[in-house]
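Working notes, structure below.
One protein chain omitted, others in place.
Entry: chain A
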Amino acid sequence: MTATHEKPEATMTGTQPETVQMNLIQAVTQALREELARDERVVLFGEDVGARGGVFLATQGLQSEFGAKRVFDTPLSEASIVGAAVGMAVRGMRPVAEIQFADYMGPGFDQIISQAAKIRYRSGGQFSAPLVIRTPSGGGVKGGHHHSQSPESYFTHTPGLKVVMPSTPYDAKGLLKAAIRSDDPVIYFEPKRLYRAAKGEVPTGDYIVELGKGVIRRAGTDLTLIGYGGVMPDVERAAEALAASGVQAEVIDLRSLVPWDKHLVLESVARTGRALLISEAPRISNFMGEVAYTVQREAFDALLAPVGQVAGFDTPYPYVQDKTYLPGVNRILREAAQLLSY
C-alpha cells in the first residue's frame, strides 16, 4: 500500500545490494534477528515475546533461533519490563523491551521518565541507559481506546529520550537497528495499522537509518505535507489527489520526533510557502505543535498561509468511530485547500 519513494540514502555497510519485498513487521523481525546475531549484549523481552512471538508476532521464531536466554517472556508488568531494561542497560547490555501496546506504557511511565531518561544527566554522565522500548501504537485497527492511542507526545516532552516512528519497512529495519546501537534510550513506536499494510523493498544486508533524519517522500513546490507513522499512506494519497488537480505537494516523513529534522522541514517550507502538519495524536500538546511553532518562528517570511494542522481529536480514542477519528485523505485535502486559498 505504501510506496517507498526514497532512495536508500542511509549508510549501507553490507556488500549485497539485494532487496526483498516485505511488510513492516517482517522488517522489524529482520532488524531484531540481525542485531541479535551481531551483538550478544542484545536481548529481547516482554509479555509473550518468547514462544508466542509477541501478540503481533514481531519476535516470532527468534526464541527458537537464539534461545530463551536471549529472547524471553516476562511477568505481566510494564514497570518491571522497563525497569529491568534500565538496570540491564546500565550494566552494559543492549536490552530491547517490548510493551505489548503503547496504551500500556502507563505502569512503566515512571521507569521511562525518571530512570531511563535521567540516568545519564543526573549522574553527570557516569551512567547511561542505552535501551530500546518497542511498542505498537496508533489506531485504525478497531482496538478501542486502550489499543489505539498515540502517546508519543508524553515522551517527546521528556528530555533524555529519543523518539522514533517508522512508516515503511525500509525505515522500520534501519531505524530499529540504529535505535539498538544508540547510546541513548529510544522509544520506538510501531504504527500497528501499517504492520502488514505497509510493504516495500528492504535490503537484506546491514544498514541503518540515522535517528533524527526525516525524508522527502515526494517532491513538490506548492505545499509541504509533514507527517510520521500511521498517517503517512493517507498523506501520500492526499498528495496524489492534489497532483491530479495540478497542485504539487511535497511530502515529508519525519521518522524521528526527538531529535527531529528541523532543517529538512524549514528548507521545504521555504520553497513551498505552506506547511500542513498531519498526525493522529490528540491536538492539545501534540508534538506537531512544536513543528508549527518552529515553522512560524523560523520561516515566517516564507509563509503564504498560516501553518495548518490535522490531528486526532481531544477525546479518548472511540472504538466505533475509528475511521472518523483518524485524519483521512479528505480531512487532509480540506485543510490543504484552505491553505492554498488563503
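Everything below uses one rule, namely that a residue touches a chain if its C-beta (ideal position, glycine included) is under 8 Å from a C-beta of that chain, and two chains touch if they have at least 3 such contacts; residues count from 1.
What we mean here is this: contacts and distances are computed from a predicted model.
For the chain that does not appear here, its UniProt entry gives the protein name "2-oxoisovalerate dehydrogenase subunit alpha", which is one of "N-acetylglucosamine transport system permease protein", "Ferredoxin oxidoreductase", "Chemotaxis protein CheW" or "2-oxoisovalerate dehydrogenase subunit alpha". When the whole complex is considered, the residue among A:Thr19, A:Ser80 or A:Thr204 that touches the unshown chain is A:Ser80. Checked against the full complex, the candidates A:Glu152, A:Asp171, A:Asp184 or A:Asp206 give a single residue touching the omitted chain, namely A:Asp184.
Touching the chain that is not shown, out of A:Leu24, A:Val43 or A:Val202: A:Val43 (per the contact rule at the top).
Within the whole complex, the absent chain has one touching residue among A:Thr19, A:Gln60 or A:Ser128, and that is A:Ser128. Considering the complete assembly, chain A touches the hidden chain via residues 43, 69, 74-75, 77, 79-80, 82-93, 95, 107, 110-111, 114-115, 118-128, 130, 159-160, 162, 182-184, 212, 258-260, 262-263.
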